[in-house]
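What follows is a set of notes on a single structure, which appears directly below.
Missing here is one protein chain; the remaining ones are kept as they sit in the complex.
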Amino acid sequence: MRTLLSLGLLKGVIAGLAGTAVGMALTMVVRSALGYPAWQPDQVTLAGTLVGIPAYLAGVGAFSAWWGWVLGKGIEEPGGHHFWGWTRYFGADPNHKVIGIQYMATSLVVIAVAGIYQLIARLETSQPGLQFLSPDTYNSLMSLHGIMMLGAVLLGVSGMINYLVPLMIGARDMAFPRLNAFSYWITVPAVFLLLFALPAGGFDTGWTGYPPLSTKAPLGMQLMILAFYLVGWSSILGGVNFLATIMKMRAPGMGLFRMPIFVWTALATAFLQIVFTQFVGIAFLMVLLQRVLGLGFFDPAKGGNVLLFQHLFWLYSHPAVYIFVLPGLGVISEIVPVFSRKPLFGYRLVALSSFGIALQGAIVWGHHMFTAGIEEWLRIPFMVTTMLVAVPTGVKIFSWLATMWHGKISLDTPMLFALTAIAVFLVGGLTGIPNGIVPTDLYIHDTYWVVAHFHHTLFGGFVFPAMAAIYFWFPKVTGRLLNRGLGKLHWALMTVGFFVTYEPMFWLGLNGMRRRIADYDPALGLGPMNTVVSVAAYVIALSMLVFFVNLVASAWRGTRAPANPWRSRTLEWQLSSPPPEHNFPTPPQVLGSPYGFGIPGSVHAVVTPAGGAGEEKGGLGRVSSG
Amino acid sequence: MAAAAKTRGEDRVAIYRLGLWLFMGSESFLFLALLFSRFYLQGVQRPAELNQPLGLVISIVLLLSSLSAYRGETCAVYGDQAGFRRNILVTIGLGFLFLVGVGIEWSEGFHFFPPSTGFGTVFFTLTGFHAFHVLTGVLALAAVLVRGRKVQYGPGSYWAVEGAVKYWHFVDVAWVFIYPTLYLVS
Partner (left out) sequence: MHKSGMKPKLRLGFVVFGVLVAIEVAEYVLGTSIQKGVWPFLAVLAVIGAWPIVNYFMHIKQLWRPEE
């Protein structure tokens, strides 16, 4: 019981709930004192969260070190206590490995909830006619599925970068460990807000939250906006941290062009995060201000314009797609050379292609608005810039293919997921072309074609690579191997389930199936195909169930993992599994490329093992090739 | 922490500095988005009732506060504790004076162009966001002052002052762009 009460999470939740109650009560008192009715849902809940979230953060302990600093106390070394108990994961801990695991676990929980929402909604659309959901509930479930999945992807991206980047560049931790803990802990109230959104009336706008609908939607909309804002700030502060870490904390000899590709993609991702997240933050704040205070951003009667929201929203949300997929593509670039035993093809171009994608992603947002009534002359420039994104993306695809060419490929679980990811991402890219070309987009906009397209890009760019990453790095993180048989079963079910779910959606879209609808005309003849899609969606869910069983069982009872089970060359594999508290006791000396597989005499780095073992064994551990 | 950093040859102040610049860079995109919204929604329209002289006065107050912040930082760099304390106190006072000016402007604004009108929407949002940043800047300066009661700033140990003052200057730079956008274009 005492352990339970000492958990930062529990203290935070209690403080947060108390703070929320105080904030709401105060607002209601002020409102009735001014002669208004005490209850106004938008204002009262906003005031509640404005008090509740800082109270929660104080309860978790995210502020305590900073507060001590203001009072002139010294700051102790982050993670000074060498303690690996489970309670550590439920409080504000500054160690990047703890935070990485916290992010990833939260991400998986959110993915599970958002998946269940869509499984319910999918039952409704498997037949024409309204079966058991009202259109409003259907829209709420579908909207929450979208926004929660995207939030989960952001958390997963932060998790992978947090855990891997400091290890890969030979750093002892992130540049700002406490800020890092803060960035994680502000996402937890966001998850709670999203969970409350459904009981609070949901919202029927889709994940995009376009006004004017979002300015009139139920209270759930406001909770979603606040959650989005918190995750956005987590993303910005995380981006600052990643950039500072990669630019300033690299081990001696780790030049920019000796970094693993995953670090390059993290760099490009962080750049996108700090530049563009502000735009969507302000767009949603404008909706909030209009809802709560009656400002006129999106009300034409008050001099507003709804297109302003779409510009600001897509100015973030298109680059956000690259925030979601770039780290995933980086994971593929890490895994393919290891399982092909060959150097990564075209390392420099692949490294720079991430920045090509990031910069080009910044100037294509208008292609989401071809049907929204933007100026005619803007259409062609946006169409051309959109087509150009194919160039840096193509660089990556061809690099993977050329890396595998004549390689000694071993089809272990991570490699299987990486291969599926490449195939799925390719289909996602190719089916994006009709969306980017104005005449075809006018026809397929807002149909299931679009739904199928972006699920291909997100599954190919995030979900399959993230699964590959978990199967690849799980031994490093936990010190135990994942069960191979269950892993391959997961892969087979998920791959088959994915293709049977999403390929028919292209056909459905072309034949008139609109997105975000609970019901459709039986005369369209789309019923049978929709049933197939629904059944296959449950196969994906089944594969995830296998995955979760595998995760828990293997973490508990799995075979002990050696330090480097895949014979990889990057720095994290040269440490014990799991790695020591402060990673490298002395900074590793980086001497060459991380991908010199099969090149005689190629050395990535010289690492001194932990605990001064180097002296006993009479030398330094050299990372050999092959 | 300092010891571990030293063995690894890290320059912590350089890392802090980079982090703060990245954060301010990100914040500048927030203001960029707000300035873009002003032109997108309202073009270069400006109501005749806007108090242009008051705008000039509060701009100069803010510039003056940047001067005193700079002086406070310079004193801290050379270890002059009294000069540092005096100048930072002046900066905080000028910050509050600026907020009072914005308050006067707001009470006039509520009368002539309330927040539910086109110009009012962008005016109150832009000045409101900026005033919020001024307030956080004041808090940062106050935190540095409080810390200064226990810790002696001096050569090689003035990062706290430098950081807070940099943020204060950033808020000033944001106003250099907001002021003409709201008060002078037509």
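First chain written, first letter: the chains are A and B, and each begins at residue 1.
Here is the rule we use: a contact is a pair of C-beta atoms (placed from the backbone, for glycine too) under 8 Å apart; a residue touches a chain by one contact, two chains touch by 3 or more.
These figures come from a predicted structure and were not determined experimentally.
Considering the intact complex, the chain excluded from display touches B.
Across B:79, B:114 or B:128, the residue that sits in touch with the chain not pictured is B:79. Summarising the interface, subunit B meets the missing chain with residues 11, 13-14, 17-18, 21, 44, 52, 56, 59-60, 63-64, 66-67, 69-71, 74-75, 77-80, 155, 165-166, 169-170, 172-173, 176-177, 179-180, 183-186.
As a working rule, only the chains that are shown with their structure count from here on.
Across the complex, subunit A meets subunit B through its residues 69-73, 75-78, 172, 175-176, 179, 236-237, 239-241, 243-244, 247-249, 252, 274-279, 281-283, 286, 289, 293-297, 302-305, 308, 311-312, 582, 586-587. Here subunit B touches subunit A in the complex through residues 1, 3-4, 7-11, 14-15, 18-19, 22-23, 25-27, 29-30, 33-34, 36-37, 40-42, 115-121, 124-125, 143, 146-147, 149-151, going by the rule given at the top.
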